[in-house]
Structures are given as structure tokens and as C-alpha cells.
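Read through the structure below, which is laid out as C-alpha cells, and then see the notes.
For this depiction, one protein chain was excluded, whereas all remaining protein chains were kept in their positions.
The block that comes next holds chain A.
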Amino acid sequence: MECVFGMVGKGFALVVADTSAVNSILVHKSNEDKIMVLDSHKLMGASGEAGDRAQFTEYVQKNVALYQYRNGIPLTTKAAANFMRGELATALRKNPYMVNIVLAGHDKETGPSLYFIDYIATLHKVDKAAFGYGSYFALSMMDRHYHPNMTVDEAVKLADQCIEEIRSRLVVAPQNFVIKIVDKDGAREHSWRRTTKD
């Protein structure tokens, strides 16, 4: 089962996602990157229906880029989050996107921020968020160990603890995970946690 989670630290935000692409009992691949780099300073971890996930995330990414080309300034994380929520809300009563998103961003004026956006267009600005069966373990772990203004090392250590819980307690746990980070220097891949090579 897919799982995506994230947290805010001191001057940065972290997003972790599993990298399995699954169709019922078959694992297509174990290195599917589900954390899209939305623009220079935003990360979007998405889980849900594979087709909807790709379609919606790419749609948002291109609209965010279009805004920047048209207006010469990037969207703030808050504006991007609300735009996404609006698109999900508009589609909801017609043909909903079955995608859950954790949006992490860093803005010069407001610092790092994290948004929880689920498939029925719920939007919450949060310090920690998680989706999927893994969320039961990740949220509990983060509730216990998270504190505001963590350093990158502390946050990655907490992420590792969450991954460890998911691996040991989830019956069909994903094999590999990717960790991405966004701070004042931009959004980038941090590291992988593998149990299999693909």
C-alpha cells in the first residue's frame, strides 16, 4: 500500500514517499518517484490512483510554471496549495481525482510550510502529515518524537524511524522509499532507503 508523509523542520520541509508502482498483486517497479518537484522551491508528494496521480500532478506543475512565465513571479506555497485544492474541489462532484497530496514548500518571506490535501479537497496547513496505511504508523511515530525546529539530521532520523515502523508492521510494506527536502536553497532529492535494487 502506498504511503507518503512529511514534516516541517527549522528552515526546511521534508517529504518521504514509497517508490512502489503496484497493480493488485503485481509490483511493476520499485523505483517510481512519486515526489514531484513542482518548481524551484516546492515539493509535491502524491499517492492514489496511478493515472490520476500522474495527470493531476503534471497538470498542477504545468499551471504553476505557466503562472511564472506569465507573471514573472513564482506562486507562493500557500497560493499553489489553494489552487490545487480548488481544482480538486471543482472536479469532485463530476469526475474526482483520486489523489492525496503532501505539498512542501519554502518561501523567502514565510519560511518552510507543509500542506495536507486529500482527494476530496480538504486543505490543512500542518507541521506533519501522512497518507495511506503507512500513515497509522508514521503519524503515531511523529506524534511521539516530533518537535518544532528540528534539524535536518533529527528530521531524517525521525523519518527513518517511521520507515522502520512501516516496514516491520505493515503486512505488504513497500520495499523502497525516497526522501526529498526543500529549503531556502531549493527543492532536491535527499536520499533513498532501499531493500531491493530495481
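One rule holds in what follows: a contact is a pair of C-beta atoms (placed from the backbone, for glycine too) under 8 Å apart; a residue touches a chain by one contact, two chains touch by 3 or more; residues count from 1.
Heads up, the rule we're going with is that contacts and distances are computed from a predicted model.
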Among "Proteasome subunit alpha type", "Anaphase-promoting complex subunit 4 WD40 domain-containing protein", "SUMO-activating enzyme subunit" or "Phosphatidylinositol glycan anchor biosynthesis, class T", go ahead and choose the protein name stored in UniProt for the chain not displayed.
"Proteasome subunit alpha type"
Please pick, from A:N31, A:Q61 or A:T76, the residue that touches the omitted chain in the full complex.
A:T76
Omitted-chain footprint on chain A covers residues 71, 73, 75-76, 78-79, 82-83, 86, 109
